[in-house]
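Missing here: one protein chain of the complex. Every other protein chain is in place.
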Amino acid sequence: MISFDSLFQRSKRSPSKEKDYYAANYWQLVWKHFLRHKTGRLGIFVLGFMAFCGIFAGFLSPVNPNGLDSMAILAPSQMPRFWDSNGFSVRPFVYAITTKRDPVTLRPIAQLNPSKRIYIYFFVSGFKYKILGIKSNTHFFGTKDGRKIHILGTDELGRDFFSRMLYATGVSLSIGATGVLIAFVLALIIGGISGYFGGIVDNIIQRLTEIVRVIPVIPLYMGLAAAFPKDWSSAQIYFAMTLILGLVGWPTLSRRIRSQFLMIKNEDYVLAARVAGASHKRIILRHLLPSFISYIIIDLVISFPYMILSETALSFIGLGLRPPTISWGVLLQSAQSIKIIEETPRLLFIPAFFIFAAILSFVVIGDALRDASNPYENQL
Amino acid sequence: MLRFLAYRSLGMFITLFVVSIMVFAIMQLPPGNYAERYAFRKFSGSSTTITAKDIENIKIQLGLNKPAWKLYIDWIWGITSRFDFGPSFAYETSVNNIIRSDIGYTLLLLFGSLILVYLVAVPLGVFAAVYKHSIWDYSLTILGYMGFALPPFLLALILMYFLNIHFDLSVGGFLSSKFQNAPWSFAKIWNLIEHLFVPIVVLTWSNIAFQAQTIRATMSDEINKPYVTAATARGMPRKEMLFKYPLRVAINPLLSTIGFDVNRIFSDLPIVALVLNLPELGQLLIKSYMSLDMYTAGAILLLVTFIIVFMNFISDILLAIIDPRVRIYGGNSR
Partner (left out) sequence: MSSEQGYETVLEIKDLGISFSTDEGDVRAVNGVSFALKKGITLGIVGESGSGKTATTQSILGLLSENARIDNCSKVIFKHPQKGIIDLIKLGKNDTNWSDIRGRYISMVFQEPSASFSPIYRIRDYFYETMDLHLKIKDKNKREEFSLEMLSKVGIPDPKGCFGRYPFELSGGMKQRVMIAIALLTHPLVVIADEPTSALDVVVQAQILLLLRKLQQDLGMSLIFVSHDFGVIRQIADEVAIMYLGEVVEYGSIKQITASPFHPYTKLLLGAIPRFEHRNTFLSSVPGDIPSPLNRPSGCPLHTRCPSIIKGLCDKSSPNFLTIKGKHKVRCFFCEKLMKEGN
């Protein structure tokens, strides 16, 4: 496969840094090689941005993401502006929303009212939130009088879409990360046992893994998700979902770990350690793991998208995370109705774009890492 | 060859056996058992209060008071001896009745998708491999990323939006309402094909990207092998040579992964079917999960897995036919 990078121009390492180059350790080299990939850098930037949004979701969102606003159902986006026909303002403002009734259906229709300005203030106090355990109610921006502003409009229940996007990004990425972690631990135990001991143990584990993989992933884990009791709290469901995602991801990872174990365990230096009387634990931790950790990291990065996709798919059909937890999948639930998409396509396209961008970022980072993980090769 | 077939069939049965146990475990998973839900449903309208005695009676009546392993044997015996998948709780009829009408559409979607995958992926992958750094090559790279990053159900939603808004086409379902109960005619078949188009494109989307990349990778590997140079040196015209030599070998991984393709399609199918409102097994599976109709869900899961295992078996046979190494060295070479 040609890498995404070859579509663009490849940057070349400057020869003046020759000395640093030869003195650098493995990870410094990997990092240097990684930074040469434009798309890899872009991927890191996108994910970094998303992670920032997710972590500081509470601080960045002006409105409680689960707060209903019956006066602004499917409201249009209130874009901050500095000037309009009524003149320029140093303080950014948005147009207020007025709700009319459709004369025929009597449905409320939320519209922007250009004659009414709502000014935006910074570091205002609002709803309470928690970031990394710290409680606060200061928000990056908002209104003085507690009026709600909807940068990206609202959904069919009048919830602020901008705030919901921020929270969803955080939840989806974090659940993916936890899922990857669990998959890794599972894979390390199962693949490690299989590869390190080999023989019958390996054979049985491999056959069982193959059989489990025969059942289609999403339908299988939908079954597990369907079994979540209705009275579970959102924290319990969140935890159960990470377990399911871990189950989704472990077979591929475990296969990789197994094959690495099988390949390396007969190397001379491992044999030497064994002859010297090192214990199983020591051989695994000191000799085997470090030698293929880079492969594992690449596989972890590549398995991230599967986690996100599975979470999104399960939550989308209502078998995964449930409100009040907000994830990309939960957000897309409102896109299930073609009527809502037709009226406000952004409820579909904005989450869809975020999912797309996040997955693409993981893929290009994975590609760049795979390229960079062998810095001693092609060092021209 | 006979030994090979026997070996493979044995593997198939062991796989199905283990799968059936897993599926049954999932069926038993939801809290609150079948009898309670049955009772709740039966008496929910009336003012009667349900006592533990009532539930006990229902259990005995339905034969559910047995231990799990006995229930499993009853269930699997019913399936293997009478093709009876047990009772459906939500629809209060036998699971067979509900599944029967949907299975045809499911198979239609599956095979339609498989055929489209191979029809598009093989030429695309081959062109990309033969004409390196051509428009084919780059478009495949981009398709590869898109196919991975845009999950099928999102593509279905996006397609639905555009077709609805810009072409005023209603996608969803298998037939327009006027053909729903009409006898089969040319017009009805055409209507069906029109409706199959979007779901099949959605289902094949990522599979095409994946398989075309596999073909490109193996094809560009094979094309540089000495036997290709040797064939050229013997005077084979290039096009004929590409078909006869590298393509014949490059097609092997494609054949050996038919099972995986079916697996992926079935994995995506439920949610796509839900979005596009297709009355087939995938959507039925979601619905039965939602209503905790576990016998129906289990039946669908088992059926789908059976199809995958069976397709794996078929792909093994195809591979043995096409590759003499597999045929001669048997199942051990893989």
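A and B label the chains in the order they appear, each numbered from 1.
Here, a residue touches a chain if its C-beta (ideal position, glycine included) is under 8 Å from a C-beta of that chain, and two chains touch if they have at least 3 such contacts.
Owing to the predicted nature of the structure, the values given are computational and were not obtained by experimental measurement.
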{"item": "Hidden-chain contact residue, picked from the options B:69, B:162 or B:227", "value": "B:227"}
{"item": "Residue ranges of subunit B at the interface with the undisplayed chain", "value": "132, 224-227, 229-239, 245, 248-249, 322-325, 328"}
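Just so we're on the same page, only the chains that are shown with their structure count from here on.
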{"item": "Subunit A contact footprint on subunit B (complex, rising order)", "value": "14-15, 18-19, 22-23, 26-27, 29-31, 133, 137-138, 141-142, 144-145, 148-151, 153-154, 157-158, 160-161, 164-165, 213, 216-217, 259, 263-264, 266-268, 270-271, 274-275, 282, 285-286, 289-290, 292, 297, 300-301, 304-305, 308-309, 312"}
{"item": "Contacting residues of subunit A [partner subunit B, same complex]", "value": "1-2, 4, 7, 208, 210-220, 222-227, 229, 305, 309, 312-313, 316-319, 332, 335-336, 338, 341-342, 345, 348-349, 352, 355-356, 359-360, 363-364"}
